[in-house]
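With one protein chain removed, the remaining protein chains of the complex are shown where they sit.
Lettered A, B, C, D and E in written order, each chain numbered from 1.
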Amino acid sequence: MERKKLISDDGRRLDGRRLDEIRPIKFKIGVLKNADGSAYMELGKTKVIVGVFGPRELHPKHLAVPDKCIIQARYHMAPFSVKERKPPAPTRREIELSKVIREALEPAIFVELFPRTTIEIYAEVIQADGSTRCAAISAASLALADAGIPMRDLVASIAVAKVDGHLVLDVMDEEDKYGSSDMPVAMMPSKNVITLLQMDGMLTYEEFKKSLELAKKGCMEVYMKQKEALESYFKNIKEEK
Amino acid sequence: MERKKLISDDGRRLDGRRLDEIRPIKFKIGVLKNADGSAYMELGKTKVIVGVFGPRELHPKHLAVPDKCIIQARYHMAPFSVKERKPPAPTRREIELSKVIREALEPAIFVELFPRTTIEIYAEVIQADGSTRCAAISAASLALADAGIPMRDLVASIAVAKVDGHLVLDVMDEEDKYGSSDMPVAMMPSKNVITLLQMDGMLTYEEFKKSLELAKKGCMEVYMKQKEALESYFKNIKEEK
Amino acid sequence: MERKKLISDDGRRLDGRRLDEIRPIKFKIGVLKNADGSAYMELGKTKVIVGVFGPRELHPKHLAVPDKCIIQARYHMAPFSVKERKPPAPTRREIELSKVIREALEPAIFVELFPRTTIEIYAEVIQADGSTRCAAISAASLALADAGIPMRDLVASIAVAKVDGHLVLDVMDEEDKYGSSDMPVAMMPSKNVITLLQMDGMLTYEEFKKSLELAKKGCMEVYMKQKEALESYFKNIKEEK
Amino acid sequence: MTISPIPSLKKKQIYELAESGKRIDGRGLIDMRKIEINTNILDKAEGSASVKLGDTYVIAGVKFEISEPFPDIPDEGILSVTAEFLPLASPLFEAGPPDENAIELARVVDRALRGGKAINTKKLCLIPGKKVWTVWVDIFVFDHCGNLIDASALASLCALLTAKIPKTEVIGNEVKILDEYEPLPIESLPIIVTIAKIGDKLLVDPSLEEEEVMDCRISIAFVEGKDKQEHICAIQKGGRGSFSYEEILRAVEIAKVKSQEIRKIIPCGGK
Amino acid sequence: MTISPIPSLKKKQIYELAESGKRIDGRGLIDMRKIEINTNILDKAEGSASVKLGDTYVIAGVKFEISEPFPDIPDEGILSVTAEFLPLASPLFEAGPPDENAIELARVVDRALRGGKAINTKKLCLIPGKKVWTVWVDIFVFDHCGNLIDASALASLCALLTAKIPKTEVIGNEVKILDEYEPLPIESLPIIVTIAKIGDKLLVDPSLEEEEVMDCRISIAFVEGKDKQEHICAIQKGGRGSFSYEEILRAVEIAKVKSQEIRKIIPCGGK
Partner (left out) sequence: MTISPIPSLKKKQIYELAESGKRIDGRGLIDMRKIEINTNILDKAEGSASVKLGDTYVIAGVKFEISEPFPDIPDEGILSVTAEFLPLASPLFEAGPPDENAIELARVVDRALRGGKAINTKKLCLIPGKKVWTVWVDIFVFDHCGNLIDASALASLCALLTAKIPKTEVIGNEVKILDEYEPLPIESLPIIVTIAKIGDKLLVDPSLEEEEVMDCRISIAFVEGKDKQEHICAIQKGGRGSFSYEEILRAVEIAKVKSQEIRKIIPCGGK
């Protein structure tokens, strides 16, 4: 499958990273005025904006559930986020990712606290350079926190790939395309549980275990950045008051 | 129109049948667990599975009717049921056939007994070799009976075609395609009434009368098979108890 | 842009009109039986039929507004109304025009008189030779009057174009296509207010002012024809009684 | 489309009248309503006609388009019929894609034209296997006062009869459309007649009120064959009820007579 | 999109303030909100820009695609503008295909660019009648705080100004896309200015609260022609109310001044 040398002889990746190195991360919280909570994330060149509404009333009302809040999530890519223009209507891929993103975030939210309501999470990918679902999840956690929604933990997400026979952390586009496996993972790091796990490609059991370890390390790094971003955000808000 | 000799000199059809002979019929009742009633039919190579739900509440509720049950029917072909793959979205043909199938079955159902409810009939064609609507109707009758829905009579259905100048009973695909007329008919045989009648092609009044007679004979044969199948099905159920 | 001489040396247009001359107008009111009000308009070769329903209950009910009537409008072109067959599904253009037509008519209607109801306006273009939205608006006014809906004034509409450097009144298809600007205007003439104004192309401020004057003149002429048509229609109705 | 509730009183009245051979609008059981046909009513359509059948009002327009033939009939042009039940035609119609009633109508009209071989589609082939004419017939329903099928079939046929198709020149694989026109190769005139069953009576050309209470209906198309004989070329039973054999045979006989009457009033001298 | 109910108190307040020449956010009647433009914010888009107009936040991205020209203009490239009102941009927006407001916005931006001849589309023709560039401008609305039209038009123009289109080589009927880029042939800078009518006052660049209570609005695009004169290149009246002649002429005069002000702050030296 590999058509291109993705790992140099001295173990560096196309963008110069080491195998277990994540790309530069930039978070910005509270970037939108109308959304109840919002966050922007750059994971290398992958750029995502997430807005959150809720808890609010659900329409039509008969869809409401008496003992918990319904989580809705939409993952969506801008037509200009990729090399070949993507028509704006949701693809099958976007529909599936919307589902797994929702299921990755829901375990962190105290849904029992808001019966008969809904929380809506909208993730807009404005530039895609691999691991967009991971960025959407990591940013959505911060947007949820910004909206003041009580959570068990933040959800941090990262992907691991097998590329030219090596396991690499934080997969970028070319590694996804020409690598031999891709495995996005999301965790609640302080709870030590996994809320998203997908994989395709070929891994032995040993490789899988190592990938999972690597993902754990990566999620923890994302988690640290998330917490930093939140702290400085809430500190600023306090100071502004 | 005819491009191919469809009737041999000794009056046999492509599959060896006589002009007024129907193909081998196989019924299986109660083939699905979740549906309230179900039936499978083979009419030669035409294969149909029908599932029925109801009477049950109608959503949205304002569509319910105070003095009777709403019958809903869907006729649908699997992509792999025909030579050229058929995309799964319903075609105009499938929408029309859903309507005439519903109207062929409704006269047999005591709709007044279940006000404000709906009965849903889903016919899935998994292999199409002509007369699929007839098989859907004949199988649906059994599925309705399996669901315990009170009926005035079973509805039996068969098609008559004009092929190479002859009227033939129980039309298969090639006869439909290259024949000069196709006329599907559904009846309640014990009531001696017609609940479905469609025709296209060219028939004189005399030919039409003969076609109708032939269809009557065919429906009666299907009806016998339906009753046999029901009897042995209910006998088995009783024995199992 | 101009590919064709649209104005002759003696100041005549392709169909022989002077620059400020509108095409022959024909109105027919009450042309449909089922609609609460209806009108047919010919503006040259542009032919439009408008039907109006309401005020009537709005479905679904939660869309109703407590203090006024909701106006709905649909502008739609028949597949055979234009040179190249237009598929019947509404285009983006038709959706935009439906909006501006609604907004052109709403100022004339006493919406406060019919809280919680809706008035529906359906304009069907059966032949398009330019200025179809103007014809739809002018005809809709008469259909609304025919439906007995109280209005502040009739709305009259006409378009002005710049063609070969001249401003011309009541734009036909070829002038729209090859002219350098198109400006449809709708007014309530007796109120001296503008309820629709669109423009594209290139106009200096002075040209724009002159275009607006010309449009005013044109609207007034349409208005006279509208009033004539209404008068003779109501007179006939009276006589029939 | 929802069903409008007709007071049961009206239903009773219609049934009782039918019983004694009468109808609510004064017609006899096998009388059609007044038919008004106007052809060539539009310039931008290649063919057009409007039909008023009582207060039912329908316009059909014809357009042409060069397209690829179907692989199984590479040497024949394509007939394509659509119908729109415009929301202004009835308080019960809604804007949106055609529902099952509009689709059924278009398909029944299509089958009558096709089964009756109205158009010689072989003459619409330009380059076998590559390019043929598609004939679009778009039916617009403006006023629904019952029996849309017969009105639509008649409007479609008359629009086809008045249609002018451009002549073409084929050079290699290119088709050049000329600025000369000729009539469509119309070879027969299929006419649909719809008959409603009310109790044990058959009523020709049901009005909207009759349709709303009828047991069921049957639409039968007749065409004059090359043998100068009348042939049935399409049938469609509709509605929730059922017919006996005798009723169907009777309906077919009535339709045969009525279709011949209608065919006589088609403009253009039947062509 | 539903209309959010604005307390009638707030409506009264906005009207009274306007009456005395004031606005709820402290602006004068013809003051724009603060404009912040960022260009080239994305690598995968061929051109991109974000615009903040007060709290209204919009991103436009440009992509190219080789396609067939329209048959009536075989020698010109195609401009195609879409707009998405993202559901995160307002509690009232819903996910789904563009509604009438998004479609109107895209079409008004499109008309301003087209009417104002912003792009020399003839230079985007590759093989006349066969292959031309389509220029896609996709507008994404991230925060709806009023006056989306002006913000979107500005973002679209700035995205086009920064766009780089690949050079090509035409060999026979094949177009080879090279790995060299050049700017788009932008020849003018159409700017839309939207003005709301509140009572008998005209307010430039209405905020969301003002839009929710306004009588109506008018959007006017100005461009500098080759004659160095200001030309109107698009107008769109919106909303339920009406304008007098005088109001429209006044609005056009205001828009002329404001559009020139905005044009001055466009990055890339106006190019």
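Definition applied: a contact is a pair of C-beta atoms (placed from the backbone, for glycine too) under 8 Å apart; a residue touches a chain by one contact, two chains touch by 3 or more.
All values derive from a computational prediction rather than experimental measurement.
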Partners of the unshown chain among those that are drawn: A, B
Listed residues B:Phe53, B:Phe114 or B:Tyr223, member touching the removed chain: B:Phe53
Hidden partner chain, touching residue among A:Leu19, A:Leu197 or A:Met220: A:Leu197
Residues in chain B touching the chain absent from view: 32-35, 38, 45, 47, 49-53, 56, 74, 76, 78-83, 85, 88-89, 120, 122, 124, 126-129
Interface with the unshown chain - residue positions in chain A: 92-93, 95-96, 98-100, 103, 106-107, 177, 181, 183, 188, 191-205, 208-209, 212, 216
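Going forward, only the chains that are shown with their structure count from here on.
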Residual chain groupings, excluding chain D and keeping positions: A, C, E | B
Chain A-chain E separation of Cα centroids, rounded to whole Å: 32
Separation of chain D from chain E, taking each centre as the mean of its C-alpha atoms, in whole Å: 48
Rounded Å distance between chain B and chain E, as computed from the means of their C-alpha atoms: 58
Contact graph of the chains (line, ring, star, complete, other): line
